[in-house]
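Got a structure here, written out as structure tokens. Questions coming.
And then chain A:
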Amino acid sequence: MTSLILKMSGIDKSFPGVKALSNVDLDLYKGEVHALMGENGAGKSTLMKILSGLYQPTDGTFYVKGKEVRFQSPADAEDAGISMIHQEFNLFPNLTVAENIFIERSSILGKAGLINWKSMYNKAQELIESLGATIDVRDKVQDLSVQSQQVVEIAKAISFDADILIMDEPSAALPENEVKNMLEVVRRLKEKGVAIVYVSHRMPEVFEIADKVTVLRDGNKIATKPVQETTQSELISMMVGKAVDELYPSKTKAISEDVVLAVQDLEITPRHQVSFELRKGEIVGLFGLVGAGTHNVAQRLFGLKRGGGTISINGKKVKISRPKQAKKNDIGYVPPDRHRHGLVKEMTVQENLTLTILEKLSYYSKLNKKKEKEIIQTYIQDLQIKTPHEKQVVNLLSGGNQQKIVLSKWLVTHPKILILEEPTRGVDVGAKAEIYALIQKLANEGMSILFISTEMPEVIGMSDRILVMHEGAIVKQYSYGEVEQNELLAIASSPGGIEVKTT
Partner candidate 1 sequence: MKRIMSIHEAPIILFTLIVFFIFTTLSPNFLQMSNLQTILLQITITGIIAIGMTMVILLGGMDLSVGAVLALVATIVGLLVNAGVNMWLAVLLGIVVGALCGAINGFIITMFNIPDIITTLATMYIFRGIAVFVSGGVWVTNFPKEFEFLGQGKLLGISFPVLVLFVLACGFILILGFTRFGRRIYAIGGNKNAARLSGMAMKRTKFFVYLYSGMLSAVAAAIYASNVGSIQASTAALNISFDVIAAVLIGGASIFGGTGTIVGSMFGILLLGIIQNGVIISQFSPYWVDAITGLLIIVAIIINSLKRWKDSLKLEGKLK
Partner candidate 2 sequence: GSEDQPSPAEEGAGEEVAEGTNSFFINPKSIGPAYFTAAERGAEQAGEDLGVEVIFNAPTETSSSDQINMIQDMMIREVSGIGISPNDGEAVVPVIGRAIEQGIPVVTWDSDAPNSERAYYVTPATDAELGEAFAEEIANQIGGAGDVAFMVAGLGSTNQIDRVDAAEAYFEANYPDINIVTVVASDDDQQRSYDNAQNLLNTYPELDGIVGFAGGEPPAAAQAVAQAIQNGSIEAGSIAITGFAVPSLVENYIEEGIIEKIITWDPAMLGYVSVYVLNELANGNEIPEGELEIANIGSVRVEGQNIFTGTIDLTEENIGEFDF
């Protein structure tokens, strides 16, 4: 009944020193959502980049609508009706949202071949609204939050009516409520007959939206199964190669009473302040929707922005107006945008990993390269970072492995307080479990962790205490095991409404 629209067979892809894909097949039918899963570095993005014409396969053939095709560039793929949302953002920060969506479309040209700005804005606004988002399409993309940028990416990809839409981790940067909107859009596209390849590390989504799922491991295809015929644990064991019993570590240790970090009236915007405490060995989750101000809290604590209020560490007031001071006070920070703030992507794994501790690795600025190498090796092994060698340029690693590097570059500093913002963005389940276990272990060893995430399950699963933020204020606090997803989301979206109900 449904027709085969894409057939990839025997795809091989080698990079210098890496065999990213070997003999991978993939069939795609009209109107289906086909999930692609696998660990970080399994080859998902590579396969999709081949499909969208960005890479050329080393070997193998593929057919679109029965015709063999060979794409030399993304433009070729676009002509064949294939559109892709890349794992990394590909927006023009200096242009407006509307321009980003429509820049290469001739539909925006009015009379005399000149751009009709008005109709472009209108069309863009419609499109954004159809995604259930509220973004002013006249804003420049550089002024948008990461989440809104993701929405723009999606809008851009669906703005022209592709037959095949590739979505490489579209939800990674989205908060829960917007993920729902996006899935709604995917469903609508599917009904219109678009074939969608959906790459994601988030199990619930896959079960919610996908018809079929294909699992890759180390560049090999493991299986393709209808979603109804598989389970979460089966998928995980296919991906990881072994079973993962528990995603979240168990809480065994009682938290000490020593307050490590005390924040009093911390100004996060000229009109909003927050106060809270963080105890030794405690994991505090900070949850809020877009615009709640969780990001600003992290920025203030790490000295990226300045403002009023006091920060005390171990009872002593400290001044933190630059990241360097934060680091001196044993604070580490894993930022949400690893590309811009986390990594020097043109440099090697080693150079990135030790960037934060070069002071300790050098004597009068002279580097101790031997010691540096030793440290590197331990972290590459402990965190199972997949890289051919420590001299690999970070740019060439898979997204999840890049994330692990950002995490480790702060772990090497042995911070007393670690601020994690979206620490598992784009990380596969296996690695996620490892990272969670690692975080718990660090906490058990006495590190205090501020866990900021828009992904509810992990906030709930990891936090000893959850602080919920709404419009620049902490509105509610829960202990471990005290709250479910529904309530958390409801509180975060409208605390007033809940309050009325409970009283």
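Criterion: a residue touches a chain if its C-beta (ideal position, glycine included) is under 8 Å from a C-beta of that chain, and two chains touch if they have at least 3 such contacts; residues count from 1.
Selection rule: all candidates are chains of the complex that A comes from, given by their letters.
Note that the coordinates shown come from a computational prediction; the quantities given were computed from them, not determined experimentally.
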Among 1 or 2, touch partner of chain A in the complex: 1
Partner candidate 1, residues of chain A touching it in the complex: 54, 73-75, 78, 84, 86, 89-96, 99, 103-104, 106, 109, 113-115, 117, 138, 144-145, 267-272, 290-293, 295-296, 300, 305-307, 471-472
